[in-house]
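Missing here is one protein chain; the remaining ones are kept as they sit in the complex.
Every chain is named by a letter (A and B) in the order it is written, and numbering of its residues begins at 1.
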Amino acid sequence: MIFGANTLTVLAGCALFGALAGAVGTFVLARRRALVADVAGHATLPGVCLAFLAGEAWGIGGRTPWLLLLGGAVTALIAACCVPALARLRRVGSDGATAVSLAFFFGLGAVLISVVQSHESGAQGGLRKLLFGSAAAMNSDDVTTLIVLTLATLIALSVFFKEFALLSFDEPFARVSGLPVRNLDLVLTVLLVATVVAGLQVAGIVLVVAMVLTPAAAARQLRGSLTRVTVMASIIGAASAAGGVIVSSMFERVPTGSAMTLVATLVLLIAMALPLRARLAVGA
Amino acid sequence: MSSSLPTSFAADAPALAAALCALIACGTLGNWLVLRKEAMTGDAIAHAVLPGLVAGFLVTGTRSVGAMFVGAALAGIAAILIAKWIRTRARTEAGAALGIVFTAFFAFGVALLETQGARQVDLDPECVLFGSLETLFYVESPDASWITGVPRQLWSLAGAAVLAVLFSVAFAKELTLLAFDAPYARVASKSPRAIESALLAIVSACIVASFEAVGSVLVIALLACPALIAAPHARSVRGQILLSLIIGCAIACIGYLLAAQAESVFGAKTALNSAGMIAALLAAAVPLSHATRKLIIHQRA
Partner (left out) sequence: MTALPLDVSALSAGYTREEMIVRDASFSLVHGSMTALIGPNGAGKSTLLKGLLGLLPACTFDRIAFFGDTLDAARARIAYIPQRSEIDWNFPASALDVVAMGLYRKLGFFRRVGRDAKAQARVALEQVGLRDEAMEQVGELSGGQQQRVLIARALVQNAELLFLDEPFANVDAFTEEHVAGILRGLRDQGRTILAVHHDLRSVRKHFDQVMLLNERILAQGNAAEVMTDARLAEAYGFTPNSAVSTADKAVSGTAA
């Protein structure tokens, strides 16, 4: 196995990310925000490129992890907030809004990545790894950033767990009982963006959405209470992420993001194939 | 991706023609998808065709257009059918099912490409995302007729454009009725399912044809944006399609030239990715178009 940093630390960091993605994914699915997660993933690209260029310009190096992730988070958050705003336009709808937001930010990202590529700097190669993810290319700074960001997001998620649970289960009731629904949705979007950004190094810009959606969908097959589904989603997410890292280290050329996505999809298919009784047993 | 920039218009012409053909193909069909509230289906297909494309190559061992085309179209259709199955079987929202399926297909495609075919297929995953419009050149050869100099991708794109327009004209009534009122259409006629499948197949075919040259970024933009730009102003389906193509072509030309002439326009070091530029401009035009409509209504009142 070839890893840039301590193997076990990378593996632990990736598993932690998988757990976070699964937990956040449960609420993303419940709030019907699946494709917003897709937009957020793709929309990190222009921000990451801008951060790279800024880092080069400021002389702190283009591949500064926290700067890249901050840049990605800013554009991803803007893109995610654009979706509901565009959806309000006549004849656009949520479907069209998602496509437009994705096209704009990913298109902008494509333009900016061509700017980055024209830059005379040896560091731009690292940026290409962000497209499909590469755990092998992570250095110790990357791993530290990943673990800190993931833990912070997990803590934030657990703080709001009760409110999210109520919101996902029964929005009208949540409204009537005085929950600030709009602000909570914004918090969920922020957590989603944090998750997506945390996963960029590991799962990559294009496929990070799979780690949010697929483990959560698999966990939903196992029924049970929301808490149990969330926990199951975290376990499946962590297992898929760790499995993906191991698979991609065995087949060196397979990007980590691809491997994780395929492992998670396999778990989903197995969960769907289980007879109902077995699902209930696992869920209980 | 391109390294140098063609300066004369003759050198730009094939790439611009490819972009416009892709716009006519995807833009026309995109109107039906948008009317059916399925704009993201195009996005899903655009990602999902990748493994088919690679598999088509691996099976035949050549970079023959036919095999890759069939493989890709099959993958696109399979992805949509599996997404439908997951939606009912796993009880997820439509968007989640699409997201799960297209990421799985795309992940598989990237893995195939990287392990099996990267060298042979001569297609790197980055090209798949961002396209390679800039590499379409007219190859001049003194002893052959001018036709042989036209890049291969341009022919398949032109074919896709013709197919998309013919299909939309021939089945305009049926597609309109299905988009407006599917239950009525299903009672009035036995054939709607066949027409829906045909639409799906032709969308897949056009995406595959566009894919190699313009990349998935632009395909997604072309399917959704022209139709959504025209939507606020349209009073009939035919009007919407025509308007979307006219505005779309104009924006595509502007976007292409901005990217290709980036050195003189922005003072950039090289030309920029034109597919991305066109996509971003098309998307930005959607809210602008809505703002224009509000302005017009406001002025009338």
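Please note the rule applied: a contact is a pair of C-beta atoms (placed from the backbone, for glycine too) under 8 Å apart; a residue touches a chain by one contact, two chains touch by 3 or more.
Note that this is a predicted model, so its numbers are computed, not measured.
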Which residue from B:98, B:214 or B:234 sits in contact with the chain not drawn here? B:234
From B:60, B:116, B:189 or B:292, the answer for touching the chain not displayed is B:189
With the missing chain put back, which residues of chain B would touch it? List them for me. 35, 37, 88, 170-174, 176-177, 179-181, 183-184, 186-190, 231, 234-237, 239-240
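One rule holds for everything that comes next: only the chains that are shown with their structure count from here on.
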Would you pull the chain A residues touching chain B in the complex into a rising list? 29, 32, 34-35, 37-38, 86, 89-93, 95-96, 98-104, 106-115, 117-119, 128, 131-132, 206-207, 209-210, 213-214, 217, 220-221, 251, 253-255, 257-262, 265, 268, 272
Hey, which residues of chain B end up touching chain A in the complex? 1, 34, 37-40, 42-43, 47, 86, 89-93, 95-96, 98-100, 103-104, 106-108, 110-111, 114-115, 118, 125-126, 129-131, 215, 217-218, 220-221, 223-225, 228, 231-232, 259, 268-273, 275-284, 286-287, 290, 293
